[in-house]
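Heads up, one of the protein chains got dropped from this complex, but the rest are sitting where they should.
Chain naming follows the written order as A and B, and within any one chain the residues start at number 1.
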Amino acid sequence: MTTVTDTPKRSNAIRITPRTAIVLTIASIAGLAMFLWPLFASPSPESAAHSGDAPLIFAVTLPFVVAVVLAELTSGGLDSKALAMLGVLSAINAALRPLGAGTAGIETVFFMLVLAGRVFGPGFGFVLGCTSLFASALLTAGVGPWLPFQMLASAWVGLGAGLLPRRVRGRREIVMLACYGVFAAYAFGFLMNMWFWPFLADSESMVGPAFVPGDGILDNLHRFFVFTILTSTFGWDTGRAITNCVAIALVGPAVLAALRRASRKAAFEAPIVFEPARADDGPTQVGTATTAKQTKLAP
Amino acid sequence: MARLITALALLALPAAARLTVAAPAAQAVDTSKGTPGYCPDAGGVTIVIDFQELGGTTIVRCARGDQATGHAALKNAGIEIAGVARWGEAFICRIEGKPGANSEPCIDTPPASAYWSYWHAPNGGSWTYSQWGVMNRKPPPGSFEGWSFAKNKTETTNPPPRVAPSRPAAPATQDPPPRTNNPQPPAGNGGNPGSSGNGTTSAASGGNSGKTGGGSASTVGGSNGANGTSTSGTDPLAPGPGVSGNPMEAEPPPAAPASEVPGTAPTESAAPPGSAAPSAQPSGITPQGQTWTGGEELATKKREGIPTTTIAGIALLVAICAAAGFTTWRRRTRADGSG
């Protein structure tokens, strides 16, 4: 029987091999570029003439990139326990989403995502972010050009939660997760605002918080912040951050305990060993059938 | 849902109602504004439009009186222009209907390989590629504003208009100053509001000096009735434009990326007021052999009222919305009846 003070072992429901890590990194770079392109768009007329097309092209390209990454993550085979856990946690996230009052109710999704990513590992957190947003979009018929971007951004939140240091436990863990929740809320809001900015304020006027390609990153950033403040999205991000923080602080320990218990029962990384059938196993086997036995490792 | 669509249609009505006042005209020179040919004196601004590869005879027209900006000068000369959907008329995309919609939709700034370059020159001077946008600069009275279509040209090989910027009355012969086109399109029409603000004060002084010169030139301008075959001699106004030219050059040209935003049009008013007796020159050939017209032959009739296709389109729209609304209502009542 293990005691609580044992060094916690990394429980990876979905393992990340080096090859998967490289694919994830490159796809994240591509995805980040598709989010932050207003800051980097070049001033030359060839690209400025097409900066009207860029959002549309990215809206079509990003789903492909996300699909490729997901295929790569699950290319080692997703065993049924991880799949069932993924499904159920996505359902919980999707059910939590309408409870939030603000921007499409994203607030309440995150704290569950952060906690699950913490327990089940970065790969699982990434896939969970994608599936939760997708399931909730299907449930509410909200499939639109924003969906791949929301999926990728919440997948990053789950991935980051899984990459936090493992050895922290107890109250410090809750504090760390709450801080990460606050940071994730602002980062997600920043990314989604950045995506939406060219749509809302695209070349709106000669002077104004319109995105002006080629004006230098700092200038565009300045404009973007003015836009954020003027449209009070900053307030919604703060609301999201506070919700995350409060939820993790209050419900975090209990939820973490429940998730860890489930993870132990699932024993994701237990190797499957085929043993030859023993003589006293009963009349069910015929011939030299083998039985599969899972050896449970101490969690 | 039908209600929603009708609501949307209703929203468009106030905007549509406003359009009843506008009678759309096709590519045409508005002959009620401006006069064909060079300006007879320093009382107006001469507009030269060189289509280059687009085809079409060069147009020379005069915008009489003081012009607040290059844009105002264009409009007051009766030239038909179209801006881009993105920046409005701060970036001129189409002049007299060229380039056509098939090659340039004018939604966003045109590429550097095909755009209208903006030049200016003092009378008797040489064309300078304009560092400011069409709404950010006040053309001094008596000066020339040039538009030349740059197709597949680099920054250094932009072609100036092929018409010499000197009024036929003025005897001085000079090379056509290269017209400065709008700076690389995204930077078009944009100066920093700050720098243009400085320009306003300094250009105003230039404008005043030009004003005094303008009065003396009226007598000289009136005697010019030649077809442009007379060489442009020394211009009594030469010191004037020179003086007024300096304040303009003194302004630091805004860096191209920084002028990305077409600034709030603080226009340097440079056009001197006062106009002499107009000498209408409908066409001619410059000393360099360039044929030009005053654009009179391009004038077309104006259409009145709403075109028939628009009315047909609106009728079609209402019909489809009504059909969709009817289907939805029928489904709802049927579902209610069977439920």
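Note that in this section a residue touches a chain if its C-beta (ideal position, glycine included) is under 8 Å from a C-beta of that chain, and two chains touch if they have at least 3 such contacts.
The definition used in the following text is that contacts and distances are computed from a predicted model.
The UniProt record for the undisplayed chain lists the protein name "Cobalt ABC transporter permease", from the options "Cobalt ABC transporter permease", "Aspartyl/glutamyl-tRNA(Asn/Gln) amidotransferase subunit C", "Oligopeptide transport ATP-binding protein OppF" or "Transketolase".
Subunit A meets the missing chain through residues 19, 22-23, 26-27, 29-30, 33-34, 37, 40-48, 50-51, 54, 56-58, 61, 64-65, 67-68, 70-72, 74-75, 77-81, 83-88, 90-92, 94-95, 127, 130-132, 134-135, 138-145, 199-202, 204-210, 222-223, 226, 250-251, 254-255, 258-259, 261-262, 265-266.
Mapped onto subunit B, contacts with the missing chain fall at residues 1, 4-5, 8-9, 12, 15, 18-19, 21-22, 24-25, 71, 80-83, 85-86, 88-90, 94, 100-102, 105-107, 193, 263-265, 306-307, 309-310, 312-314, 316-317, 320-321, 323-325, 327-328, 331, 334-336, 338-339.
Just so we're on the same page, only the chains that are shown with their structure count from here on.
Centre to centre, using the average C-alpha position, subunit A and subunit B are separated by 52 Å.
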